[in-house]
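Here's the structure we're looking at; comments come further down.
With one protein chain held back, the other chains of the complex are shown just where they sit.
Labels for the chains are A, B and C, by order of writing; each one numbers its residues from 1.
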Amino acid sequence: MNNNQIRVGIIGCGAMGREHVERLTNVITQTKVTGVYDYIEKTAQDVAEEYNVTSFASGEELIYSDVIDAVVIASADETHAAYVMECLKQDKYVFCEKPLALTAKECEKMMEVEASQGHRLLQMGFNRRFDKGYVEMKKAIEDGEIGEPLMIHSAHRNISQAPGFETDYAITRVAIHEIDITRWLLDDEYDEVQVLKVKQSKRTSGDWLNPQLIMFKTKSGQRVDVEVQTDGAYAYDIKCQVVGEDGTLDLPDPAVVTKRKNQQVSFGLSDHWASRFADSYNEEFIEWAQAILNDQLVGASTWDGYAACVASDALIKSRKTGNPEKVTMIDKADIYK
Amino acid sequence: MNNNQIRVGIIGCGAMGREHVERLTNVITQTKVTGVYDYIEKTAQDVAEEYNVTSFASGEELIYSDVIDAVVIASADETHAAYVMECLKQDKYVFCEKPLALTAKECEKMMEVEASQGHRLLQMGFNRRFDKGYVEMKKAIEDGEIGEPLMIHSAHRNISQAPGFETDYAITRVAIHEIDITRWLLDDEYDEVQVLKVKQSKRTSGDWLNPQLIMFKTKSGQRVDVEVQTDGAYAYDIKCQVVGEDGTLDLPDPAVVTKRKNQQVSFGLSDHWASRFADSYNEEFIEWAQAILNDQLVGASTWDGYAACVASDALIKSRKTGNPEKVTMIDKADIYK
Amino acid sequence: MNNNQIRVGIIGCGAMGREHVERLTNVITQTKVTGVYDYIEKTAQDVAEEYNVTSFASGEELIYSDVIDAVVIASADETHAAYVMECLKQDKYVFCEKPLALTAKECEKMMEVEASQGHRLLQMGFNRRFDKGYVEMKKAIEDGEIGEPLMIHSAHRNISQAPGFETDYAITRVAIHEIDITRWLLDDEYDEVQVLKVKQSKRTSGDWLNPQLIMFKTKSGQRVDVEVQTDGAYAYDIKCQVVGEDGTLDLPDPAVVTKRKNQQVSFGLSDHWASRFADSYNEEFIEWAQAILNDQLVGASTWDGYAACVASDALIKSRKTGNPEKVTMIDKADIYK
Partner (left out) sequence: MNNNQIRVGIIGCGAMGREHVERLTNVITQTKVTGVYDYIEKTAQDVAEEYNVTSFASGEELIYSDVIDAVVIASADETHAAYVMECLKQDKYVFCEKPLALTAKECEKMMEVEASQGHRLLQMGFNRRFDKGYVEMKKAIEDGEIGEPLMIHSAHRNISQAPGFETDYAITRVAIHEIDITRWLLDDEYDEVQVLKVKQSKRTSGDWLNPQLIMFKTKSGQRVDVEVQTDGAYAYDIKCQVVGEDGTLDLPDPAVVTKRKNQQVSFGLSDHWASRFADSYNEEFIEWAQAILNDQLVGASTWDGYAACVASDALIKSRKTGNPEKVTMIDKADIYK
């Protein structure tokens, strides 16, 4: 590190990657971006020029570079696992956008490496763990404000999806946020998950299934329903109600001006995750940077990335079989406890 | 009375009068309408025919009739005082729509008669005292939930007014509800009132002043602001926040379905006092009927009607002088304490 | 009928029955109670004395009496079917509290009788169909405000249950309201229903299962989740969100005063269905009386009572098998279409 500022390299300069370059350069004081890579050379060079940083010839080269203290992976899903593994082998801090890998097996290998090294290097990009609303809910649960949590009712509604969207992505790219935040809120693992077929919306813009209704059962018997609308919804809208023995907690809508006009009272909703969860992305990287400086990672771990992969696999299987499917995981290494 | 059902005569069969005929016939079990009168003979006859009741030749004849146990006055404002006085002289229960009279002097005479008879006969049609929201606020104040009340912030917003509307009516027909409900909530009398001139709305449909901002100061020093929009407002919308030493109380909006669509969350508002306060009109007459059966009136008294007249006069004077004006009242007879 | 007032006989004078006697006597103008019966003679006699009506020696005698125009059944669940059948045979209007019968077979027989007579005589006591909130939701759906409805998320939470409560009652006495209102809102029948076991609440006061999570699938594929807390909940609280292609609709909380004190904003919730849905009980009987006077029943029919029985049976079976169970119904007679 240099002057308490972490030098970050970013692999993948698409929409998400560029947001990270901007954020780690101009919003987060504890970081600066020193290098980028994208598999489309021109994309990387444009970003490199704009931010006056190095454009690397490959992800590996970026990872090996000694002007890079930590790596952020925001490239295509299928490339995550290899980049992460390279970072772990180099003993470099790495921040990986979801999903951690395409298969649970790859995640297991990462955990082997991390466990053998005896300390965490990876943080998953599950930004909701840094959203004020979810953080407040987590704290209220831990403070015993609603007794034991018994159920969660949640919904994840999107206005649109990028071209190339497929039915599986409703799990691996959309509901994966609920897969993670639910485990985190309830502090439990899944026993069984299920996808229920639902009457389809005429507003779906492609040939994928929309909506889907997803059910989780945790090992302690808690039940969770997750309505997933991948596209065509009235807004980007996220609902989460935790039901405990003594009461319930509701994730708040963002605070915006209430209008009374035209014989109604109304307030606006977000149209995109980037605006809805903007603060959580900032907080996520602020805490990541601080955790690196403290040499003590917080946030979602490789284990959490693995858990999300296993649950996703079971959900995709359930959608095909029509039945609830078991979620079977390996033992948890000590460094993740 | 007949079989515990009060036989009611209604003077004035305009919009409000007809609503009362319907309500006292088909909604309230403890009353039935047995006679009506209107200064337009045809109007009274139509109602009489529809409800199968007697159409009287004059208000006095109706009042004197022995098929009439109690009288409801919903005729033109300038006729109220004489009809009320006649009822009092006949020792008949009378329900009078606001205002009680055009002058405070007339109200004083009514109080003399009632006081000399030693018991209350008149109830003013201040329906908000029977609205669930205001009743809950009154109870919370009396239960000490917010400590001593110090201020009230309120608003009275209307979409439209009938033809013939004049600036004074903003006080005598509109804000008169706030004049009464504020005294009732705070259990105090006014020391001083004021009308403040405000930038005018282009949505006003006639040549009267709109909006007006009205200020009350009570004898104990509580301050009240009342925004009055007589017409052109986005809805019929009534706001009331009581501010106490320990907290505040807000009158609720009516409970209606919340919609999430078109990137916003919304719920509807009323367009008219008749729908906004429908339940309070029912409750008002249910309690009136029960009070007559118990021979122990509740609701706003002749004193309250008088207080509203005095405050109205001071407000109209203030609008002309531009200054705060004192509210000076006679002593309160024992039967109103 | 007498003077356009329906003479009602009430069978069963327990908590619910007594509320009906009071309501049909003193709140609803179009009805009067002329007779009562209870299997505990003293109970009936006390009510008869208080309201000055006849106490009948048996339910049948009450049904046969010619001072009774219509019958309300609020007796023990297992007696409903026989009383209803007697009313139908006597061609008398009958209002029956849920459930219509203990078996679907009994309901089928009732429908045979009604269908053979060619007109409806029975209205089920599904009061929520007369609740302003649900009525507004139904209208919004019919007006196409949210496009096609795809899902409903709902919850039914109770503070306590009377002694003698059993696990099955969570379906037959509690969730039966959601069984009915969901069919009514979606205008569809069930294809499949399921009870999901959930982690149990320490606040359950007996040995029954609490909470339970119930799932419905309609014939058109709509999915419905119903959280059922029979007791131990923080309030009597009813939630219902209909999710359509274009937006959602939420049942409102009752309108009560909002308080700002002790560093929080709060408003109160009901503790009992009787207060939460008081207005709907009034409206239910007002419309029932009017429907009888018009000789054209509205509200839930024998078919709806039957549908609730069939769905309840399938849910109870599902709780035992752990699987989704099919809901199989006979053909619908024309008089119910």
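The rule is simple: a residue touches a chain if its C-beta (ideal position, glycine included) is under 8 Å from a C-beta of that chain, and two chains touch if they have at least 3 such contacts.
Just so you know, these numbers come straight off a predicted model, no measurement behind them.
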Tell me which of C:Trp184, C:Phe216, C:Tyr234 or C:Trp288 is the one touching the absent chain. C:Tyr234
Among the options B:Ser220, B:Ser275, B:Gln296 or B:Thr321, which residue touches the chain absent from this view? B:Ser220
Absent-chain contact - pick from A:Gly14, A:Gly221 or A:Pro254: A:Pro254
On chain A, the omitted chain is touched by residues 25-30, 132-133, 136-137, 140, 145-146, 246-262, 267
Absent-chain interface as seen on chain B, which is shown: 147-148, 150-151, 153, 155, 196-203, 211, 213, 215, 217-218, 220-223, 225, 227, 232, 234, 243, 245-248
Mind pulling the chain C residues that touch the left-out chain? 234-235, 237, 253, 260-269, 271
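To be clear about the criterion, only the chains that are shown with their structure count from here on.
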Per-chain C-alpha centres versus the global one: which chain is nearest? C
Compute the distance, rounded to whole Å, between the mean C-alpha positions of chain A and chain C. 44
List the centre-to-centre spacing of chain B and chain C in whole Å, with centres computed as mean CA coordinates. 38
Residue numbers of chain B (touch at least two other chains): 253, 260-262, 267
